[in-house]
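Removed from the display is one protein chain of the complex; every other protein chain stays in position.
Chains here go by letter, A and B, matching the order in which they are written, and residues are numbered from 1 within each.
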Amino acid sequence: MTRGVGPLMAMVSLAWGLVWVASQVVVHPPLPTRTTLIIGLIATNLAILGYPSVLRGPRQRRRRRGRAEGDVASLVRLGTGTGALRQGLTLEAAERTVDLLRPLLGGDAVAITDRDHMLAFAGPGADHHTPGSELWAPERERVLRTGRSAISTSINCRHEGCPLRSAAFAPLTVGDEVVGTVTVYRQTGIPPRLELVEGVAGVLSLHLELAGLEAQARVSTDTQLEVLRAQINPHFLFNVLNTIASKARTDPDETRQLLLRLADFFRYAIDQRSQFAEFAQEYFFVRTYVTLEQARFGDDLRVEYDVDPQVLGVRVPVLMIQPLIENAIKHGLSRKVGRGTVTLRVRVDPLASSLDILVRDDGVGMDAATLRSLGNGHPSGNGHRPEAFEDPAEVPPLRRGGIGLRNIDERLALLFGDRYELTVRSRESDGTDVRLRIPLR
Amino acid sequence: MSAQTFALLLVLGAIGTLISVTARARGRATTLDFYLAGRRVGTFTNACAICGDYFSAASFLGVAAAVYASGLDGVWYAAGFAAGFVPVLLFVAAPLRRFGRISLPDFLGERFASEQVRVVAVVVVQLVVLAYLVPQAVGSGITWELLVGRGFGGLSAYATGVVVSASLIAALVVIGGMRGTTWNQALQFVLLLIVLVWLATLVFSTGFSYPSAVEEASSTPLLVPAPDDISLTTVPDRLQPDREAIFGTPGARYGGLGQFALLATLVLGTAGLPHIMNRYFTSPTGRSTRFTTVWVLVLAGAFYALAVLLGTAARVTIAEHAASTPWLEALTIDGVLRVPEHALLALGRIHAGVPGLGLVATAAFAAMISTIGGLLLAAAASWGHDVYERYLNPKATQQQAIRAGQLAVGVASALAAVIALSLEPARLSSNFPSVVALLVTWAFALAGSALTPVLLLSIWWRGISAKGAIAGMSVGTVTVLAALAIGLSRGGDTDDLGSLLLAPTLLAAPLATLTTVLVSRIDDPPAGLTGVWLRMHGTAADRQVERFARLAARQGRGR
Partner (left out) sequence: MPARRPDEEPDFENALSFPVEGLADLQEYDAPAEVDAAFVTQRRIAVGYCLVFLLVTFAIPVLTVSSAWWIDSRVVGGMSPSFLMAAVVLYAFFVGLGVAAATLADGSEDRMLGRAGGDEREDGA
C-alpha cells in the first residue's frame, strides 16, 4: 500500500462517520436509508476529488530553513585559505575577473590579492602593480587582519608617479577566514562606493567557497553533494559578471539586484547539507538561476512556471531541477533563433504518491540518433522501460551534452533504486520534453 | 426613561468626539490620513473597524427583526451577510490592497488607466452609498421613535431621529476623518458585540433554552400583524402552499427561487461595498488583509449567531410578557410586535428595564453611526479624491481636497436624510416586514451586480478592457434599477418572480459579467499589463514593508 492512500482512507471513513452521525444518530426521525447512502456516496466522491486538489498545500509560513540536516555535513570543510583561493581563483581567472570588474565597480583600477601577493591588476598603474608583487597598503593589512572593508582617500604608493589616489578594500572570505582582498582604485580623491565593492567581493567569496567544495569533491569521490555542486558551471560566474558589467552604467538598480541574486545562487548551492530539500527552496534556486539567465538573454528567453500549491511542501532531491532548466536553455534554446520558452510544470499525484516534473522547451530539439545515443550506457539498467516507447525518437536519456542527464540519472538510481522514471522526448526543431517522475517521501 | 437614555447617548457622543479629536491632534492631516488613516492600522483593529462599518442598523436591529418576523427565512439575512466576506477573502482582499489606491473608483481607474472607468465607477459608488445610507437613516428614525418617543422643533419623532443622527455623524466625519473613525468604528463594534453578549447572557439567565424556544415558536403557525393593524394573520408557506408558515421552517417569506436570489445577492454584494473595500486599503500589507478578513469572519459569525438567537428569544419572550406589561402591550397586537425592528429594544427593556432599553438603543445608534460614518467617508473619498482632485481642481492643496471631501459628506448625508424622510416606514413595513434589512438588500444588489463582477474580472482576468468594465458596470446598474422598479410596481415579493426582482443579483450579475466579457473580447486587448500584475499579485512591496517593520522592531529592542 502506498503511503498516499492512508490519509484518503481516513478521510472517507470520517466522511461516512459524519454522514451517519448527522443523519441517523442526532436527528429524529433519521434520514431514510436510500438518501443517506446517496449523501454518503457524494461525500466520498468529494473527498476523493478534494484529496489531490489545490485545497491542500503548505499551511505554515516558511521557517528558518533546516541547515543542520547533516547527511553529509561533516565532509564539507576546506583546506587552508591561500590554497583555497588558488584553487578557486587561479591567476588566469583572477586576470579575467579584474577585467570584468573594472567597468562594473566604477573605479579606474581593480586588483585582486591573496594574503601576501598581488594576483591580478587592471587599469592605470599596471606597470608597477604587477602580479606576484608584494602588498604594501596598511589599509589592506587591516582588512586582511579584521575582515572588515575599508576606504582610503589618500593611498601612498611607493612607486613614484603612480596615478592612483583613493581606494576601497573589501575582503575575500572563505568560511570565516579572510583569504584575500578586492581593491578598487581611483585617480581622484573621491573613493569608489564601498557597498558595491563589498557586494562583488561577497559574491566572489561565495564562488571561492563553492570552488573549495568542488575541490573537496575531487578528493572524496563518494560524496554525492560535492559532485552535485561540481556540476554548477564554472563559467557561470563570468557569464553573469559579464552581463552585469554591461549593465553597470545604464541600470545601477538592476546591477545590484543581479549581484544579490548571484549571491543567493551560490549561497544556496553552498548551504545544502542534505540530499533532499523542500520543493519551494529548489524552486527558489531555479528562479534565481532563471533571473540571471534572463538578464543575459533578455526577452529572447521566456520561462513559464506551472506549480500547484501542494507541490511546494514536497521534499525533492536537491540541485536537480536547475540542471534540467539549464540544459533546456543551453542545448534547446541558445542555438535557436528568436524567442524561446521553457516551461516547468510540476504536479503531485498523492494517490500514486509520486511527483511529476516536466521541463519543456520549444528549442532546436535533437535528431533521433542523438536521442538514441542518450540511451546508451544507462547506469543502473532500470528506472526506464525502452520497450514502452513506440516512437523511435523517444528513448531513455543518458547525456545531453555536458553534465546534465547522466549525472541526474545516476543520482536518481542511487536515491530511488528503480522507483523513478526519467524520459526524454524530442524531435528535431520541435523542442524537447524531459519528464521526471519520482516517489514522494 | 429619557434621563438615563440621554445620559448614555451623551457619553457615547462624547467618547466619539474625543477620539476623533485626539486622533486628529497628531499633526496635520494629509489626504492619506483623512481617507485611509495613514495606512497604519493593526489586523485586529482593522477587522473590528470593518465590522463596525459593516454591522449597521440592518444587522443589529434588522437581522433580529427579520428572524422575529419570518423565522428561518429571516435567518438567511444573517447567513448571507456573513457569507459575503468569503468571496472577499478568496478573491479581492489581498490583490486590492497590493494595488494600493485610495478608493474603489481610484483602483478601477488606475487598473485600466482610464478616466472614463473612474468616472463611471464614481457614479456607481455614489449610488451604492446612497442606497446604503437610506436604510441607516430609516433605522435611526425608528430607534428614536421608540427611544425618545417625541420630536423636536415641529418634526415627528421619526424625522427628528433621522435629522439628528445624520447631522451628528456628518459632523463627526468632517472633524475626524478616517483616522478618527477607524478607532470610532472599532470601538463602536466592540460596544455592539458587548451589548449583544450581555443581552444573550440576560436571556439565558432567565432559564431560556434555545432549542425549546425554537420548538415553542414553531408550535403554532407564524402570526404577523394584518393590514388593518388590529388583528393578526397567518402567512401561507411559499414552499408548501397547502400549509401555513411556521417559525422554524423555511417558506414564510421566500419560495424556492427567492431563497437562492437573496443568498446570491448578499454573498456577492459585500465585495462591491465601497465603504468596506476602502477599509482594505488601510491595511499595511496584502497578507494582513487576508487575516483581517479571517477575523471579520470570526466576529461576524459570533455576531450573527447571537442576533439570530436573540430574534428567536424575542419571539417567545415578547409573547409571554405582552399581556402583563402595559408599555409592551401598546407596541404589540396579541403579543406580536407591530414593527419587528423593535424586537431587540423590547427585549432589552423586558430584561433590564429602562437602562436595558437605553443600552440597546445606544448600541443601535453606535451601529448606525459607524456605518454611516464609513459610508460618508467612502462618498467623500470618491468625490474629493477621484473627482475634485482630478477634474475640478487638479492643483488643489491637501486642505482644499479635504474640504471638498467634507462638503461631499454634508451633501450625501443631507440627501440620505431627505430620502429617508420621504419614506414612511410604518406604511412600508406592512408590505415588507423588516424594512431596514430589505432596503440594505437593494444596496447589496446594486454593489454585487454593478461593482463585484467588474472588480473580480479586473483582478483575475487579463483580457478585461476599459470599455468592457464600463459596459459591465452600466449594465449591472441599469438591470438592478429596472428590476427593482418592476418588482415594486408588481406589488412586492409576493411570488417567486417578485422575490427575484427585489433581490436581482442572480439576474443582473451574470448579465453584467457576460456584457463585460463580450465587450472586452470585441475591444482591443489592453496593453502593458505586466506592471499591473506585478503590483497586484506580486508580494515585493509587502516584503519590503515587513522587512522595515522587522528592522524597526529590532532597533526598538536594541535601545
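A few notes on this one:
What we mean here is this: a contact is a pair of C-beta atoms (placed from the backbone, for glycine too) under 8 Å apart; a residue touches a chain by one contact, two chains touch by 3 or more.
Since this is a predicted model, take the numbers as computed values, not measurements.
Only one residue from A:Glu198, A:Asp300 or A:Asp356 touches the chain missing from this view: A:Glu198.
Across the entire complex, the residue among A:Trp16, A:Trp136, A:Phe238 or A:Phe284 in touch with the chain not shown is A:Phe284. For the options A:Leu31, A:Ala352 or A:Ala368, the residue in contact with the chain missing from this view is A:Leu31.
Considering the whole complex, the residue from A:Ala211, A:Val303, A:Ile329 or A:Ile408 that touches the absent chain is A:Val303. Touch with the hidden chain on the side of subunit A covers residues 22, 26-32, 35, 46, 50, 53-65, 67-68, 70, 73-74, 77, 80-81, 147-149, 173-177, 194-196, 198-199, 202, 205-206, 209, 253, 256-257, 259-260, 263-264, 267-268, 271, 278, 280-281, 283-285, 287, 290-291, 294, 302-309, 312-313.
Although one chain is not displayed, subunit B still touches it through residues 72, 75-76, 78-79, 82-83, 85-87, 89-91, 94, 209-219, 239, 248-250, 256, 259-260, 263, 267, 287, 290-291, 293-294, 297-298, 300-302, 304-305, 308-309, 460, 530, 533-534, 537-541, 543-544, 546-547, 550.
By definition in this document, only the chains that are shown with their structure count from here on.
Distance between subunit A and subunit B, defined via averaged C-alpha coordinates, is recorded as 51 Å.
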